[in-house]
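Missing here is one protein chain; the remaining ones are kept as they sit in the complex.
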Amino acid sequence: MNADSILERGPLLVRDWLVSFLPEPARWLAGSLLAITAVIVAFASLFALLTLIERKVLARVQNRPGPNRVGIPLTKIRLFGLGQPLADGIKMLTKEDIVPRSADRVLHFLAPVALLAFAILTFAVIPFGRHLVPVELEAGVLYFFAAGAATELAVFMAGWASRNKYSLLAAMRALAQLISYELPLLLSVVPVVMLAGTLSTTGIVERQGGWTFGLLPQWHVFTPWGAAGFAIFFVAALAESNRSPFDLPEAESELIAGHLTEYSGFKYALFFMAEYFGMCALCGMGVTLFLGGWQAPLSFLAFIPSYIWFGAKLMTLLLAFMWVRATLPRLRIDQLTRLAWKFLVPLALVNLGVAAFWSLSADWTGAVRLTRWLIAAMLLAGPFVLLGRKLTAGLAPRIYRYAT
Amino acid sequence: MIASDISPLASRLSSGAHTRAVTDPFHGDLLEVSMGPHHPSTHGVFRMQVTLDGETIVKLKPVFGYLHRNHEKLGESTSYLGSMPYTDRLDYLNSMTNNWAYALAVEQLAGQPVPERAEYLRVILAELTRLLNHTCLAGFLLQDCGCSGTPLMYAFREREKILDLFEALSGSRMMCNFQRFGGCRTDASPEWLAAAKQLTDGYGAFLDEYERLITGNEILMARTQGVGALKPDLAISAGITGPMLRATGVDYDLRKVDGYGFYPRFEFRVPLGDHGDTYDRYMIRVLEMRESIKIIQQAFATLPAGPVMDPKAKLRGFRPKPGEAYGRIEGPRGEIGFYLVSDGTPNPYRYRVRPPSFVNLTLLEDLCLGHTVADAVIILGSIDIVLGEVDR
Amino acid sequence: MEPLEQLHARLLSAFPGAEISIVNNPGPAAQHSLLLPAALAREIAFFLRDDPALRLDYCSNVTGIDWLKAGHIEVVYHLYSMALKHGPVIIRLRTANRTDAVTLPSLTPVWRACEFQEREVFDLYGVVFDGHPDLRRILMWDEFKDHPMRKDYIEPDDYEWEPTPHGAIHDKAKAHYPAAVTPAEGAAKP
Partner (left out) sequence: MLGSGLLSGLAVTAKNLVGSFHDPARLTTVEYPEQQAKLPEAYRNFPFLVSENATDPMGTLRCVACQICEKECPPQCIYIEKSKDKKPDATGKLQLYPAIFDIDTSVCMSCQICVEVCPFEAIKMDQVFAIATTDRFDALLLKREQLAKPNAYYHTIHPTEAAEVDARLATERKAAAEKAAAAAAAKAAAPKPPAPPPAA
């Protein structure tokens, strides 16, 4: 599709039209502010929708209808429960904000704010569409992970400031999780940077344009190293965003609500929001790095604007997160760290080697291309099986005997 | 470097001294956490006073009694019949087996025979209760493991079907109050039997799906295998009964040992575990459910006609001769027994419940030491307690 | 399993001079029991547990019974064998009286199963078990004074007003309310 079509440039045109009312020196600033506002508003509404969707998906998986009562107030119109997020928001706002007497009041207040701030910062470098990237950074990927890592610090802040034993345990878990999973997350991204040859997110997305044989998109996930990298990224992203099965800081059945135990009212809502923002950002980064960003999956579908493709991919990833959450039990903290250090990190390192091989064999052609695929897949499958066997050593379904 | 330097905790555990000063300049401070009585995973108002080294448990004291209502005193101040609805409220998930155990004890005390059809009905209802309880346990245990409600909801969906059956028969979902001394309160209609048969026949499919959902799950195996392992000797000494005992490999099922009711007429197997850990406790229950289905199907096939109540049985003014009796059955959680002493008056002189989950709790600390908080939660879940019964 | 009379005779030969007697159960259940002397109870319990013909390795039930008229408290243990799958053998211990001599040897060293159940008997009947590793109240709270399962236990007069229609409790509860407050007002202004 034409990169300059009216639909594609639509958001930019609106912005330019709006800022054109302002004097020239203020335009750049107003444009940026407008972009920031747009991102925050878009993702805040996505957050509201996601809370509902998540509850609906969980409910449907569990054979329940899910929240379906709140519709338009004072009428009997239910709208599938679309009013639920609004009602939740009002409830959260009107709840009493309780701060424990012995809590560190400043940190207790700062933690949700910091968490939200860091989560929003990460949106800056994600290309939401062909022309829609809030800030064009040369080292966008680096910036993203630097800002993203700080979110766990806010979780630690919350746990520490609450002066609650459960919160403290949660804080410690959050730190352990941060240290363990930042590494596989970054290592899974290194091959992308290596093969794309750039740290800029827009650059990476542009590298994934085009179709092999006019059919298979050249997204990184459709290469052996990309698939493995994506899988590692997905697992690490689940852990980074404290989602089940890695929701240890908030382990409901063990630590009541972990770092959130002493939070109520709007602060709690802020945490909730920040966690969803973090999840969206990580999923957005996953889409950017591995799923071709805003690129259309098939060439004839390219007439649909790029930001819609990005949104669709983002939603798919988010739904996958929910699906995983609906299925899996939680890991224990030692198993969580073991999974990171003994499985994901080595696998990511192997993947780095595979990516190097891929890069070196880029000029193989013809039937040899297939061998290239096979070799790369083998190089990954072997370590995967071996490491997996090591990780699950001693664990197996058991055969039971019966009394005679 | 000797082992104790690497792992001071392990050496402390092996030497038996698992308590140490809360403040210790060399190993860091211990954290004392009071888990419960208001905690999402203590299955009621149960408290564990836990001392933690990091996340590892070095000391754990169960504290309970928050739901204590002196059930035994109540039993001594009401008539024999009047205690029957109170037994519903002991283990409120399994009122049918509680009723049966109490009825059995009173029947032994008074020498009261039970008609054949009533015994069959009791077997059917007890095995349905076992299905219900084990299904719930599987759901709750997985919830404790951190599943976001999915296994629990599937379990509750099936449990609801059994509860509907109970409601149609006894009038109440959980507080059935169904067994009487000398039989059952009402007879099951053919429609009820058909519905129950349909449910039982479809239950295997549910179990298959449930097992596909979770049993082979690597995370579940990692969380439960080797966690809270119990040795058979200790289990016997501590009076552990039910699936928790059989998970350690001890073959002791009252349905086989005592042969009460008409259990000797039915063919079923008793699954045994080899490790006695949480995974075995979970799996033994799943396998027991499959055996229960077989028992119920056999009972339906051979259910005789006839009355469900012994014509000589008395409801009002029931006064057994002086004497005592201890009647016990294999409840879903273990041996539930009632010990009754009669002095010839309408009220029992002594009314004692032998609650399985209370006795099974004896070893909670032994099972949890050296494991983490997260493990303590699932170990407690796999012991399968109901506070209505523990606290009485 | 061997008959109780035979077991009684064997116990007497193993513990010569011990006052072991059979307590007959006149009811249809006919679960007769052995009354053991408190002083030798633990040795006899070990014998019962370890004797190869008995192997009563499982103590199912521990019960206290307050015999108000006879003036003692009895603790009854129901023993079974998991190894040989027989039972029950019922043993009884009696305290000397109900007031000051209420100490019995704990059988927790023999069967771990007694740990919580003996604590319960201590809590509810006030029997002190000598040699119990952790004899604290278990169902009642630590500060609680009396032993509620005793037959002469007087319940505390701490009723709140409730309009329950039955007499006795209603009357007791009313004593806690100012005379001027009628039930209807009491309900309106609790």
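The first chain written gets the first letter, and so on, giving A, B and C; residue counts start at 1 in each chain.
Everything below uses one rule, namely that a residue touches a chain if its C-beta (ideal position, glycine included) is under 8 Å from a C-beta of that chain, and two chains touch if they have at least 3 such contacts.
Note that the structure is a prediction, hence the values are computed from the model and not measured.
For the options A:W28, A:F303 or A:W323, the residue in contact with the chain missing from this view is A:W323. Interface note: of B:N70, B:T200, B:N217 or B:T278, the residue touching the hidden chain in the full complex is B:N217.
Screening B:E116, B:E167 or B:D274 against the full complex identifies B:E167 as the residue touching the chain left out.
For subunit A, the list of residues touching the undisplayed chain reads 57, 60-65, 68, 323-324, 326-328, 384-385, 388-389, 391-392. Contacts to the hidden chain, counted on subunit B, fall at residues 78-79, 81-86, 88-89, 150, 154, 157, 160, 164, 167-172, 175, 177, 185-186, 209, 212-221, 315-316.
One rule holds in what follows: only the chains that are shown with their structure count from here on.
If touching chains are joined by edges, the resulting network of the protein chains shown is an open path.
With centres defined as mean CA coordinates, subunit C is found 61 Å away from subunit A.
Annotation: 23 Å between the Cα-based centres of subunit B and subunit C.
Taken in their complex, subunit B has these residues touching subunit C: 64-65, 68, 70, 72-73, 108-111, 234, 236-241, 250, 252, 257, 320-326, 328, 335, 337, 339, 341-342, 349-350, 352, 354, 358-359, 361-363, 391-392.
Against subunit B, the residues of subunit C that register as touching in their complex are 25-29, 31, 57-61, 63, 65, 76, 78, 82-83, 85, 88, 90, 111-117, 124, 137-141, 148-149. Contact residues on subunit A toward subunit B in their complex (touch as defined above): 58, 61-64, 165-166, 168-169, 172, 244-245, 247, 251-256, 325-335, 392, 394-398, 400-403.
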